[in-house]
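With one protein chain withheld, the remaining protein chains of the complex are depicted in position.
Letters are used for the chains, namely A, B and C, taken in the order the chains are written, and counting of residues starts over at 1 for each.
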Amino acid sequence: MSSETIQHRHLPDRLDKPLSAALRSWETLLAVVAVAIFIFNSFASPHFLNAWTLSDMTFNFTEKAIIALPMALLIIAGEIDLSVAAILALSSTLMGFAMQFGLGTPALVCVGIIVGLICGAFNGALVTGLGLPSIVVTIGTMSLFRGLAFIILGDQVYKNYPDGFEYFGQGYVAWVISFELVLFLAFAALFGFLLHFTTFGRRLYFIGRNPVSAQFSGVNVKRMKFILFCLTGVMSGVASVLLTSRLGSTRPSIAQGFELEAITMVVLGGVAITGGAGSILGVVLAALIMGLVTFGFGLLNVPGIVMSIFVGMLLIAVIALPILWKRFVWVLKK
Amino acid sequence: MAQASTISKSAPALTLSGISKSFPGVRALHQVNLSLYPGQVTALVGENGAGKSTLVKVLTGIYQPDEGAITLDGKRVTLSSAQTAFELGITAIHQETVLFDDLTVAENIWLGHAPRKRFGLIDWAAMNEKARAVLAQMHAAHIAPETRLRELSIANKHLVAVARALSIDSRVVVMDEPTAALSAKEINELYDLVALLKSQGKAILFISHKFDEIYKIADRYTVFRDGEQVGEGHLKDTAQNELVKLMVGRSVDKVFPKHHAKIGDVVLSVSGLSHPTEFENISFELHKGEILGFYGLVGAGRTEVMKALFGMTKPSAGTIAMDDRPLAITSAEDAINAGIVYVPEERGAQGLGTGLPIFMNVTLPSLKRTSKSNVLRLKNEFDLARRYTERLDLRASSLSQDVSTLSGGNQQKVVIAKWLAMSPKVIILDEPTKGIDIGSKAAVHEFMAQLVAEGMAVIMVSSEIPEVLGMADRVIVMREGLVTAGFENKNLQPETLVRAAAGIE
Amino acid sequence: MLNTLLKSRESLLAAAIIVLIAAVATRFPGFAAPSSLAQAFNDTSILIILALAQMTVILTRSIDLSTASNLCFTGMAVAMLNKAHPELPIVVIIVVSLLWGLALGAFNGLMVWKVGIPPIVVTLGTLTIYRGLTFVLSGGAWVNADKMSPAFIEFQRQSLLGIPVLSWIALLVIAAFWLFLRNTKTGRDIYAVGVNPTAAVYTGIDVGRTKFIAFCISGLVSGLAGYLWISRYVIASVEVANGYELNVIAACVIGGISIAGGVGSVAGAMMGALFLGLIGLALPVINVSPFWQLAISGAAILVAIILNARGEKTKGRLILKRATAA
Partner (left out) sequence: AQAENLKVGLLVKSLGNGFFDAAHKGADNAAKELGDTEVIYTGPTKATAEGQIEIINSLIDQKVGCIAISANDPDAVVPALKKAMDRGIKVISWDSGVNEKGRLLHLNPSDTGLIGETIIKLAADYLPDGGEVAILSAASTAANQNSWIDAAKKVLPEKFPKIKLVDVVYGDDDSAKSTDVAKGLLKAHPNLKAIIAPTTVGVVAAAQVVTDAGLIGKVNVTGLALPSEFKKFIDNGASQAVALWNPIDLGYSATQLCHDLTVGKAEAKPGAELSIGKVGKIKLDDHNTAAMAPPFQFDKKNIEEFSKIY
């Protein structure tokens, strides 16, 4: 067979225009939802459109959202970490423990982050080393890590953190712009870059879609997953520094239920729970939406649990609508 | 022969007319017609992606056609679900093995129509008994109905799939590339089975890319091209090259192109490679510009050896050296860095990032080259992907198409393109043309010839003797985890290979 | 024979339970007394039936995070019904709890089946929705013991042949699940869908519908558990069983139910729940500090899943004669 007889077909890069694809994307939908809630809030409460109010609002989500960022990568890679809140509690406890020995603020931050790293590495080692499903492993470690915090601290409290420590959770970079918000946005940019513009991020999608074939293509799946668990641990440590600083004290019961909220942000942000799809922009928008909903309703003194109905419905609706819409269009075409 | 023609005049058991089926962006079937006659085997041929498997899914109620009519025994039917099709007596052995690893053999056969006791409860004893009977009828009594399917070899799993199709009194049996995963002995048993079904008056649709077997067992043929039916007739009136022409739109004369690469120095030398359970003491040398064939029956352990060379499993002993330097390969990454790449046997599960676009699949191992200090450069990626996919004549709508929507053969091309882009020193092709149409097969072989001409070394694992004889310079035969023979491919006879593979002296 | 017995997950777990009981008994002999063990079974009954329901869902490669919220919502509903109409017979309460739970489970199932949302997402949503609705229904108020009728509270405590009704209910549910999962077409479909969904479609099983049924069962049982829970702890509030869904899943995991679907047995789920329940009951008895209990149960979960994974590792194909002989 000679090559002249073959007419090579030209393969275009893509069929649809990037812009129209972007307009139809999940992120657009989320942005519309966020704007709608924002407008609703401004009409519903006279106190909403106020720089300080908006600034206070961000505290409702920044710490959870900081955990949601690495969680998004982890879920894209087909894993999950339910132990993040427990890591946060343990790392806060050990920070408090270290403080008793007179460590200064920078050292305490290191302790918090390193404890997070160790916990993450422990999860990662169990998942990648023994090949256990992460949901199962982290159900176990969520009890273990928080349990360790209880063993260390019992019914006691660590407080009187050193001067300067309160800045992380209570400080403002400028005017109403809090340190937590700036840190979150910086991390969001960093994770966005990592996921969407680097080879690391690209490989993540492959791992999420088909880990076996990724491995057969030379991707070191175990190492990458291990790194992701460590990253999630580290970011839980960072969140721990923020929360501990914001509360000014540590008890082993802090951050109860953070894991499900962080996961809700990730899923609402359009990250496929089955792995292999999702974006950081979506997660950021989802975090913002959750902040807008919880704080906006809070201003109206709607009980938190009623807001959670709203968040739950939003989660289901925002995921159901595109599916139903596509189906509707398909039926119309026929 | 007179008998055959009277049968063909008899009413068709099943008729499809004007069937169309589209997926977003792809027209898989367009106004196709097909008739299946009782007691006859109709072969369905066509290139990869011609729409054969799609038709099977329409026939078995898995897909609903966009338009067209299906008539069974003169009555119009709607196959609203797989269950309906099954109840109407249409059974299929699908291209992908679709069985349940964690259920028993008996359940795999009887799921959905299991024998019941009082209150509609499943009668396990009766189910096992009946399963035993069906398996015995197929000369597969060695498979115990109570074993978990997971414990069977791939060939035996396939027999279970066949047993399921036989477990009801079907009118129509569809087989989508049933022999692709079987070895010679099992293939012959399958042919006997087809003959048996034929004699029972069932209408059989047989899909295959192997022309010799089509001519051996089929009575009629239907050819698909790009989702359309382009011809049908009796096989005895039609020569093979006519069929190929119908299929491809041109003639393919050289499936096994002669290659005249200069065989050079040893690139890869393997000695004493062993694994605790899969293989032992594997030694061979691979030269520059050489195609080294690995022949054996399915399950001989060739894939495991290749996986060890590629760093996917850990050998317990032995050394691998490249260009006389020892290699420590502990991961696929190491192997790729050393210049060894592997086109795996199961392309869906092991070769593709399903759900991701073609270009990303192609560039995955080459990211280091297309990116700048780990930052992606999309333009480089598209260029690279286009270069290699077009060279392999990939059939796709764009480079951003999801690979899982490609046909089997085209998926294989994506996997090969991915590795060609790496310009490796040694390329291992494990069953490279399994399930690939004749045109693409020729293209793949042509490519292998080009590769060795460029100085690459190729290991080709194949269970098809014509392919081995047509392409390999040397052949190594494996049986039960051991190398049993090695041959120069000069006047090598098929029987020699078969004997060595089966262990007959 | 011994080998296969040792390998089977259920027997490993049974052994672990016996070891656990024996260990506790060395420090506190009364724990191993039949009456005490019967009591422990009774105490674990609700977890057992929830684990069975959860298993059914997990078998289909799904997960139901909303069980505890369903339990809470249904429990509140029947408690309020009882408060408003103390004269209603207990049968009515049970039927209402079953139907109420079924409706909530069916909603989950419909979202999964008809809309095609991943189960974990749907139930993550309904986890908060159902608990929120409990608040809306009750206006946030609790229903206390003195607002419940004696029949409502006492039903599960009555003894039948020396065994409390609650234990009988658990035994009945265990038997029903065993029969259902093993000997009915739908039961086998549930396994098939989990083992290989594609193959299930090709075999004519409606995967979505099967998942729907699994969610309905989960809802039904969670509803029943709602009544049992409320009448057991004699208080209905929005906080009932908060976070309990993870205990239920942990019980399944310990019981060797594969989170990837298709693998798991009634005996496994039952023993997983018993194991977890026993740890919770035993630790206070042998005077372990309350602050150690969480870490210990976490460690126990990890050990159990590591052992399970060991048991699951296949040995390879042994194609070598030498390896086969060895």
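Throughout what follows, a residue touches a chain if its C-beta (ideal position, glycine included) is under 8 Å from a C-beta of that chain, and two chains touch if they have at least 3 such contacts.
Only a predicted model underlies this, so the values are computations on that prediction, with no experimental measurement involved.
Within the full complex, the chain left out of the display contacts the shown chains A, C.
Interface residues of chain C facing the missing partner chain: 28, 30-31, 36, 43, 131, 135, 138, 140-142, 144-146, 157, 229, 232-235, 237-242, 244, 280-281, 283-287, 290-291. With the whole complex as reference, residues 45, 47, 50, 52-53, 56-57, 59-60, 154-155, 157, 159, 166, 169-170, 243, 246-249, 251, 253-257, 294-295, 298-299, 301, 303-305, 308 of chain A touch the missing chain.
Here is the rule we go by: only the chains that are shown with their structure count from here on.
The interface with the greater number of C-beta contacts, when B-C is set against A-C, is A-C. Chain centres here are Cα averages; for chain A and chain C they lie 29 Å apart. Among the residues of chain A, none is found touching two or more other chains. In chain C, no residue touches two or more other chains.
The part of chain C that touches chain A in the complex is made up of residues 111, 115-118, 120-122, 124-129, 131-133, 135-136, 140, 238, 243, 246, 249-250, 253, 259-260, 289, 291-299, 301-302, 305-306, 309. Taken together, the chain C residues at the contact with chain B in this complex read 179, 182-185, 188-189, 191-192, 195-196, 198-206, 262-263, 314-323. For chain A in complex with chain B, the touching residues are 1, 5-6, 8-15, 197-203, 205-206, 209-210, 212-220, 276-277, 334.
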